[in-house]
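Scroll down for the structure; my scribbles are underneath it.
One protein chain is absent from this view; the other protein chains keep their places.
Labels A, B and C are assigned to the chains in the order they are written; within every chain, residues are numbered from 1.
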Amino acid sequence: MPLAMNREVFITCAVTGAGDTTAKSDKVPVTPKEIAEAGIEAARAGAAVVHCHVRDPETGAAARDPALYREVVDRIRSSDVDVVINLTAGMGGDLVLGGVENPLPLNDAGTDMAGATERLAHISDCLPEICTLDCGTMNFSVGDYIMANTPDMLREMGRQMTDLGVKPEIEAFDTGHLWFAKQLAEEGIIEDPVLVQLCMGVPWGAPDDLNTFLAMVNNLPESWTFSAFSIGRNALAYPAAAVLAGGNVRVGLEDNIYLSKGVFASNGQLVEKAVQVVEGMGAAIIGPDEVRKRLKLTKR
Amino acid sequence: MPLAMNREVFITCAVTGAGDTTAKSDKVPVTPKEIAEAGIEAARAGAAVVHCHVRDPETGAAARDPALYREVVDRIRSSDVDVVINLTAGMGGDLVLGGVENPLPLNDAGTDMAGATERLAHISDCLPEICTLDCGTMNFSVGDYIMANTPDMLREMGRQMTDLGVKPEIEAFDTGHLWFAKQLAEEGIIEDPVLVQLCMGVPWGAPDDLNTFLAMVNNLPESWTFSAFSIGRNALAYPAAAVLAGGNVRVGLEDNIYLSKGVFASNGQLVEKAVQVVEGMGAAIIGPDEVRKRLKLTKR
Amino acid sequence: MPLAMNREVFITCAVTGAGDTTAKSDKVPVTPKEIAEAGIEAARAGAAVVHCHVRDPETGAAARDPALYREVVDRIRSSDVDVVINLTAGMGGDLVLGGVENPLPLNDAGTDMAGATERLAHISDCLPEICTLDCGTMNFSVGDYIMANTPDMLREMGRQMTDLGVKPEIEAFDTGHLWFAKQLAEEGIIEDPVLVQLCMGVPWGAPDDLNTFLAMVNNLPESWTFSAFSIGRNALAYPAAAVLAGGNVRVGLEDNIYLSKGVFASNGQLVEKAVQVVEGMGAAIIGPDEVRKRLKLTKR
Partner (left out) sequence: MPLAMNREVFITCAVTGAGDTTAKSDKVPVTPKEIAEAGIEAARAGAAVVHCHVRDPETGAAARDPALYREVVDRIRSSDVDVVINLTAGMGGDLVLGGVENPLPLNDAGTDMAGATERLAHISDCLPEICTLDCGTMNFSVGDYIMANTPDMLREMGRQMTDLGVKPEIEAFDTGHLWFAKQLAEEGIIEDPVLVQLCMGVPWGAPDDLNTFLAMVNNLPESWTFSAFSIGRNALAYPAAAVLAGGNVRVGLEDNIYLSKGVFASNGQLVEKAVQVVEGMGAAIIGPDEVRKRLKLTKR
């Protein structure tokens, strides 16, 4: 079946992420208040969905304290802006080995392996409309680090999300993650309309060249909704790739902190750039209510 | 080899074409003066190259009178805008059959088959920096019509262009046209840096889905420079596709007369849209001198 | 949607074609008797379908005399072998231009342009189960030659085939031909289950690299049945490509006269090679009755 351009596009803004970016750019939001405001700013700029992590308000380090998520969510919900809230459920799957000659015992500094229920504590507490499910295990560019999400963990987390009425957004960092997502769908753990984020160019997952991207898109079931992004050099260009391939757009400081070479971006500016590209391509930007309808989300 | 995004992009504006569009939109330029002004407007909006056909000033029908081309070229050259001039050499290859039960004799109304030298009369007269070479024979959507450019005709026209010092822009409307262009290069008829335009979505040539587009891009020799466009529904989106795949951009009223549904565009507006998309993607727009350097064009 | 390997494959043997091959290899059948015997030999070796052209019995040149087809068909039908008969309807669409400086008048030597009804005279006479429809206009490697099948001619021939109850086999030599076939299906001129032959590596149609091949396969509607072949260097390898991409196989002396470098093949040997590859890949070869059932053919 041919790929067809998406003419009604929603934008997700991933406002802060878990990466070591707060030291590089002071535009990366850190406190719950800053993160909520970034989400509101992104929504005003055209994002229908805001994807949030939380950070230690003191250090800026990645965090997963449910109280922090609660504050972010409360602030966004009590604002005058309507936006679909999408919280990460990726935290708590961090393994760091002891080194190349002594992989075990694990390195305590950096290892954070939580059980499924604990990883979803903030999800059951905040009941966002969407939460993410990092659909596999892989290396990142950090030397001894593993993002660890085993098949059984993914099944259990997927089941809990579905039971909570929170739509899982499958994060597929490589072609095998997408394959496993189809397995989850076959097992009935995730339900139609399935939502998937193709996370391209994240070392050492799938590179973001168009051949690889299209191979993934060609493997998507027709009933699924997808979005895509790339980090780094091609981040600004990926909204175009996603739309051309029939998908939706994700931008934000989680994925890219630059507006142009050497110029730090705000979340709002990155959303504006995406709007500029998507509308320039002749597609329309859709809002949160339209997204809820398409993805059958339960608004709280 | 992976595809890499193009970060320094030139825009060609195809200002009028030969299609039956003047009756639909009064923004399509008809007289040499209008065509030249459209080219100047496009250049001011950011086009480095202007691709021109001429039309009968009275009827708006496609024409190939060298005097008309001469006037267009003189007007552009004597303006205060610098732009690379690219003239079509596609006229004079039109065959119309007599009908489905009596294909012969040919239908005189519509048939216009000229010899190679005659087809290039305006090229040898005006000496533009670039002229096009429609690199094959194919159907269009018109019932009994054939765009006829046989291998030997293409060899002869290519040779004459090279002898004139005018860079041929290969127009590849399908994968086989591109294949034959590589044959022309192998025979030494066209020379590096070869310039090719991937003409997508022109019925009944290559459709403009990304799989087909990438199959063509994957088949381009590394030393070649390419540009791409699609006509119709995806025209506004194709600048993004071209840049993502490593190429340059063509827009203009030859390919698409709409700015949005029901709203007629000017050439300048279409260039502006392309600039909006390309710059939004984080790429830079380059000008005529930079294009000349890369394509080793001879400015006259 | 992912591509899936075909595990039940039918083989078409194209026993003679219209090419200038009889002087090169004396294994290419020429007379109706030889052509029929070649078809029978191919069927015995495993071909479910035999695709026949006819030739002038004296000169070996391509021919389209209905009496020759009739003899071929009668001989095959009266043999003790069951095989689906597929006759070409490609003859009578040959245009040869007068030369590069004087394209018109047409060159009589070589030009053979017949009306739709005349092109199908042998089809209405012999009523084979399948006949081919060369779904476009293009150059071949011969200098001034055009294979001419305009949109209206294809519509008329398609209609007549459907009216005769003969299944058209769409011959797609490039991506645009496939696009037009989808147009014919949309217009109701050809009916499900549509049968298409992807004719790869025929200069100057689609090259036979896998990227281009998959782009075509990815564009096939799911309900269609396809087969594929390549001519020349990759002919022996293409049965594997076709099966991997979910299709069926065509081999035969029309496409390739060699068994290995410098060794001329018979049709039976080429079918045997294909059987060797297909079975070695773990797929089964299906026979004429199974093909009839799948394609809803009317046996006469």
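The criterion applied here is as follows: contacts are C-beta pairs under 8 Å (C-beta built on N, C-alpha and C of every residue); 3 or more make two chains touch, one makes a residue touch a chain.
Note that the structure is predicted; figures quoted are calculated from it, not measured.
Enquirer: Can you tell me which of C:Ala181, C:Leu214 or C:Leu253 touches the chain that was removed from the display?
Expert: That would be C:Leu214, which touches the missing chain.
Enquirer: Please pick, from C:Cys135, C:Val166, C:Ala185 or C:Val243, the residue that touches the omitted chain in the full complex.
Expert: Per the contact definition at the top, the residue touching the missing chain is C:Val243.
Enquirer: On chain C, where is the contact patch with the chain that was removed from view?
Expert: Residues touching the hidden chain, for chain C, are 2-5, 207, 209-211, 214, 218, 234-237, 239-241, 243-245, 260, 273-274, 276-277, 280-283.
Enquirer: Residues on chain A that touch the omitted chain in the whole complex?
Expert: Contact residues on chain A toward the absent chain are 95, 97, 99-104, 106, 111, 113-118, 136-139, 141-146, 148-153, 155-156, 173-177, 179-180, 183, 203-207, 209, 211-212, 214-216, 218-219.
Just so we're on the same page, only the chains that are shown with their structure count from here on.
Enquirer: If every chain is reduced to the average of its C-alpha atoms, which one ends up farthest from chain C?
Expert: Result for the farthest chain: A.
Enquirer: Averaged over CA atoms, how far is the centre of chain A from the centre of chain B? Could you give it in whole Å?
Expert: 41
Enquirer: Report, in whole Å, the distance between the mean C-alpha point of chain B and the mean C-alpha point of chain C.
Expert: Centre separation, chain B to chain C: 34 Å.
Enquirer: Check each residue of chain C and list the ones that touch at least two other chains.
Expert: 218-219
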